[in-house]
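Just one protein chain is left out here, and the rest sit where they should.
Residue numbering begins at 1 within each chain, and the chains themselves are lettered A and B in the order written.
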Amino acid sequence: MGEQKIDFITGNEAVAYAVKAARVQVVVAYPITPQSPVTEKLSEYVANGELGASFVEIEGEHSCFAAVGSASGTGCRVFTATCGPGLAYGHENVQRMHISRFPVVIAVPNRALGTTIFCDHSDTMAEATCGWIQLYTENSQEVLDTVIQAFKVAEDHRVLMPVMVCYDGYVTSHTGETIRLPAQEDVDSFLPPRKALYTTDPSQPLVTEAMNIPVAEWEHEQAMQSAKAVIREANEEYAKIFGRIYGNGLTERFMCEGAEAVLVTMSSATGTAREVVAEMRGQGHRIGLLKLKSFRPFPIEDFRQLAGEVKAVGVLERNETHGSGCGEAFKEVRSAMYDASVKPKTINFIGGLGGSDVRIHDVRFACEKTLEAARTGRVEKEVHWLVPELMPAERERTGAG
Amino acid sequence: MSMAEEILERVTIAPTGSCQGCGMSLIARHALDTLGKNTCVVIPASCGGWAGLMECARSPTVFPSAAAAATGAARGFEALGKKVNVVVIAGDGGTYDIGLQSLSGAAERGENIIWICQNNEAYMNTGIQRSGATPRWAWTTTTPVGRVTKGKQAWNKDMAAILEVHGVPYVARASVAFIPDYRRKLKKAQRITTEERRGLSYIEVLNTCPTGWRYSPDQMIRVARLAVQTGLWPLYEVEDGVFRLTYRPKEILPMAEYLKIQGRFSHLTEEQIKTTQTRVTDRWEKVLERADAAAKASG
Partner (left out) sequence: MSKEKKTPEGVGVPVTERQVTATKKRISAWAWRVFRPVFDLGECKMCWACYDYCPEGVISKSDNGPIVDLDTCKGCGVCATECRFKAIKMEREEV
């Protein structure tokens, strides 16, 4: 293995490094906070000749997705990044990109839909029905590693579905971390040049879009299910070369051995949760942590297994769907565990909306409530909003907020 | 009448799904048959979607982003070291209105795309609704002739002028009634854009749609010829900013002759016909001035 240089860089810079290492051939980009530094860095690489890609400074995100899709259609490895309203603006193209089965990898530094520039997961949750693989990453190292793996997964002929690699806007995108940069020759051996299954090359004219043929939609679902194995394989293969593994690629367990209650988290909140769970374990509480990395395809099997092991599952997430009464991950987790012979109690914790922080005491509250449900077999309140105005008791208790 | 250069190998295959006497079918087939099989075509929602089978590549797009999809294809082929005609065949909706943003972006960036606008002056594919290209006072299904308002109230845009101002290397207007002139312009666009890679070429062809303009299909070419001979649709090209009138009618026919064939103008008052005539005459005179000035400049 080549030397992995250690550097102190932000999440955005880490993503740009991964894209360069992946030898992307066409980058299409439109600026949006907090993604802009990714594409600024990439355009620097291109301008310096470090990345031999065609860089398209497109005039809007709707066009961005169109361009990235058709560039992939010619057989190139492509990339773009966007988030928040930009992702929403591209929705018309985002929602139909899986139809052509041209592999596309994008990075999304999660930004709330609405008037803020700060983080929550409402942007990517709004796209969760669009046939994209969605992977949520905890920190800069993971987003770097996952972007590289994402190209391998997307281009695999068993998959050929577009991939969103998510990381928290500002929290991860703009925070500096000490990370290891994979050596180019090792990335080349992990990720060889793309072998397109079919393209829009005129030498072989083909129809490249199945117009909503139901059986084709079924095929796309099969591809999504196949992606689970491909993601797991990529995760393992990457670990062998670079020495870093992220659970099984779909979920990652932390201190779950002998746990009676498990808290499920996504993205950077996981980092905070590790601290809390470790502390509480030290105090004798049988609480574990499960990081949900792959939201699409949803790892139903992992949760079915969990259902047989614990008495309560808490789901802490950074999104909520108005009118459904809870967040999206909560629904998916519950649904996955519905047929378990003994169903664990489930509680939803909505936190970190609109850029507000997920704090230690929020996670602690979530762990305590989940443990309570495991111990008493009762859930007093199914959905907790971790919003200071709604939780004065907690604020008073911890002195925070 | 001079015969168009021989087409040796068809790219387009009849039949198309369009109406009888459809100008778009004619525009699309001459475009692709002239440019050849080494082409990747992008066709946004439009009557062009019914242009039939084509033995060339096709890249899909949604309505607003034809220019962006073409950008991706052009950049992709280039990144792979391939020289391919990247052609968009769009209607007026996909050029003037919903497609304007991405077209403007592609033009400004100098993308190597040949843009052919088959302008039938309304959203014909969805049932003859008005667009930014619909002429003033024309009947459409969203600017109907009622008791209070009769037809479209606003003048239409001049997209060729807008593209000119973007500074693209080639802008031209062509007509289905003048096929050799159209094909020559296609070849020029191919040279400038695909071969020399100097940026976007824009060719706008008036698609005299019998169905939407309300007249008998067998008159389609005649109406197209009248559009040119009244001075309404001057045939010109602007190559690297240099203007050239490619057809100068011996006599300019009155607009009334053009308007009266078409059912969509049947409600026009004499006043409105006069206003239209004045506008067309003014513009034609400016075109002649420009042509003469350009001819003088080139010596």
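Details
Everything below uses one rule, namely that a contact is a pair of C-beta atoms (placed from the backbone, for glycine too) under 8 Å apart; a residue touches a chain by one contact, two chains touch by 3 or more.
The structure presented is a predicted model; accordingly, all values stated were derived computationally and were not measured.
Within the entire complex, contacts from the absent chain reach the displayed chains B.
When the missing chain is restored to the complex, the residue among B:R29, B:R184 or B:R264 that touches it is B:R29. Taking the whole complex into account, chain B touches the unshown chain at residues 1, 3-4, 6-18, 20-23, 25-26, 29-30, 33, 52-53, 55, 176, 179, 216-222.
Here is the rule we go by: only the chains that are shown with their structure count from here on.
Averaged Cα coordinates give chain A a centre that lies 45 Å from the centre of chain B. Those residues of chain A lying in contact with chain B across their complex are 25-26, 28, 53-54, 56-60, 62-76, 78, 92-93, 96, 99-100, 200-202, 205-209.
On the chain B side of its complex with chain A, the touching residues are 37-40, 42, 54-62, 64-73, 75-80, 82, 84, 101-102, 104-105, 108-109.
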